[in-house]
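Structure first, then comments.
Removed: one protein chain of the complex. Kept in place: all other protein chains.
Think of it as A, B and C in the order they're written, each chain with its own count starting at 1.
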Amino acid sequence: MKQWLKLALLAVAGCSLVWPVWRIARALPPFGEPTGNYGPEVNRLGPPLRHISNMVSAVNFDFRGIDTLGEEFMLLAAVTGTVLLLRGIRGEDTSAAPDIIAGRALAGRAESTTVICRLLGPLTVLFGLYMAAHATVTPGGGFQGGVVIASGFLLLYLGEDYSAWRELIRSHIVAALEGGGALLFALAGFLPLAEGHAYMENTLPLGDFKDVFSGGLMLVENVGVAFAVAAGFTMLFLEFMEETRSLEGDGDK
Amino acid sequence: MSVLPWLVAAWLFGAGIYGIVSSRNFVHLIGCLSVCQSSTYLLLLGIGYRWGGVVPVFYDHPPGTKAVDPVVQALVLTDIVVGATVTALLLAMAVQVDRKYRELDPQKLRPMRHEGHQ
Amino acid sequence: MNILLALLFLLAAGAGTGVVLTRDPRRQIFAIAANGLVLTVLFFALQAPDVALSELAVGTAATPLLFLVTLAAVRRNRARQ
Partner (left out) sequence: MQLVPLPVALPLAVAALLLALAHVVPERLPDIVATLTALAVAAICGVLAVHAALHGELVYWFGGWTPRPEAVLGIAFGVDLASACIGSFIGLLFAAALLFAWGYFDEVHAHFQVLMLLFLAAMEGFSLTRDLFNLFVWFEVMSVVAFALTAYQLEMPSLAGALNFTVTNSLASFMMLGGIGLLYARAGALDFEAVGQAVTAHGSDAVAIGGFCLLCAALMIKAAILPFHFWLSDAHAVAPSPVCVIFSGAMVSVGLFALAKVFLQIFGGSAEAHFLIRNLFLSLGAATAVVGGLMARAQRHLKRMLAFSTIAHLGIMLTGLAAMSSAGLTGLLVYFVGHGLVKGALFMVAGILLALRGSVDELELYGEGSGLAPAGIAMALGGLLLGGLPWGVMDAGSRFVSDAGAAVAGPGTEAALMAGAVLTGATVLRAAGTVFLGLGAEPDPEEVGSPSAEEQEKANRPLWLMMIPCGLLLALALIPGDVAAKIGIDAAQTFGGASPAGPRPALPSALLSWISTAVTVGLASYDLLRHRLPEAMAQAISVVSRAPVHALTKLHTGLVSDYVIWIAVGLGCFSVVLAFG
């Protein structure tokens, strides 16, 4: 098809959708005045029934825990898939023999960068850990914390010597952490099942309201998520970074 | 103006579609796809918002305070993960396509044609 | 409707459109990061700090970074040619 013909066709289709969109927008409950009572009920029942203050975490890990289980494994699938795609050409071996493509790693990295990254990296990781640990009381949780931890690792990567990084994070350790985190989450569901309750039923001691260790089974799931997400994103960053490095290595030849 | 959020969501979806259709670079196209996705964030969070509601975290407010809907927020969290994962996958594919074929124009990338029997 | 929220929604529409209209992928990265930032602020304003934090970590940092690395890889490919 010609480009103008395509855009014309799209415009016609778009025009036919303007009226329905407007009707739907008018028929929706006005902004700020939702009518459903799912959310309000969660807000009402969450604190007394689960002793935690962050209702988003309560929904994620308890009321709708199975959704988050699926989400975690979606991340796992995407990371596994990306690794598969990116390694295809580089070959599996690069992570075993880093020296071959050491390339430019040491050049162009200023002293100050190293210092800043060394300072910020661990701090970021710590902040991520803090955020992940407080999932049940304050905003944030395993997912956000995990991403922050992975960014901390990335800073370390940028700051440290390339081969040191390779030793620090060997990709099969990362893969094991990722799988292990996800496994922990899945097993957290099996635990109540073995006791004769429903899958993921929160049967552990719930702790005290506003305490870090509140929420029972949610804590375990949250740790699993934090591990899986931190390792998953680290793996993503690592593999993508590898993509530029290996190319630079080739370029030097 | 109580319909503004819904119209913005629809606008973003449309804009993303337009970007995908007219894009001449796959990396750009992936960015447009994420614009489409952000329309779903807005729609969901807009649906759960409540005038005067507080954050659904009862740390500073006592339980029972009027709060916004936590369910949609949990849904959007999942949605954001979806966005990140799909983006990563697409970018990985784009890197591979470019590496092998030095071509990132979506108007030129097509699976091999095998038509023409008989 | 609260003026601030209305403005933020309009800003989000603008930022998203900006991402689409920035045809050069290198500059688009900034548009993507800006869009992520606008969304983060909007989500805070919508009383969704959990979502805002995710968007901050993913939309403003991780995703633009992946785009950046992809473009670096692509540029390398072209340079080697």
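In the analysis below, a contact is a pair of C-beta atoms (placed from the backbone, for glycine too) under 8 Å apart; a residue touches a chain by one contact, two chains touch by 3 or more.
Everything quoted here is computed from the prediction, not taken from an experiment.
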Among shown chains, those touching the left-out chain: A, B
Candidate in contact with the missing chain, chosen from A:Leu76, A:Leu154 or A:Leu236: A:Leu76
Where the missing chain touches subunit B, by residue: 9, 13, 17, 20-23, 26, 29, 33, 36-37, 39-40, 43-44, 47, 71-72, 75, 78-79, 82, 85-86, 89-90, 93-94, 96-97, 100-101, 106-107, 109-118
Residues of subunit A in contact with the chain not shown: 1, 6, 9-10, 12-14, 16-17, 19-20, 23-24, 26-29, 34-39, 41-42, 45, 62-67, 69-71, 73-74, 76-78, 80-85, 87-89, 92, 172, 175-180, 182-183, 186-187, 189-190, 193, 196-202
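Definition applied: only the chains that are shown with their structure count from here on.
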Category of the chain touch graph - line, ring, star, complete, other: complete
Cα-centroid distance, subunit A relative to subunit B, in whole angstrom: 16
Shared-contact residues (touching 2 or more other chains) in subunit A: 31-32, 54, 56, 139, 143, 236, 240, 243
Shared-contact residues (touching 2 or more other chains) in subunit B: 2, 4-5, 18, 46, 49, 55-57, 67-68, 73, 77, 81, 88, 91, 95, 99
Contact set on subunit B toward subunit C in their complex: 1-2, 4-5, 8, 11-12, 15-16, 18-19, 23-25, 27-28, 30-32, 34-35, 38-39, 41-42, 45-46, 49, 53-57, 67-68, 73, 76-77, 80-81, 83-84, 87-88, 91, 94-95, 98-99, 102, 104
Complex contacts: residues of subunit C adjacent to subunit B: 1, 6, 9-10, 12-13, 16-17, 19-25, 28, 31-32, 35, 39, 42-43, 46-51, 54-55, 58-59, 62-63, 66-67, 70-71, 73-74, 77-78, 81
Parts of subunit A lying in touch with subunit C, wherever the complex brings them together: 31-32, 54, 56-57, 131, 139-141, 143-144, 147-148, 150-151, 154, 233, 236-237, 240-241, 243-244, 247-248, 250-251
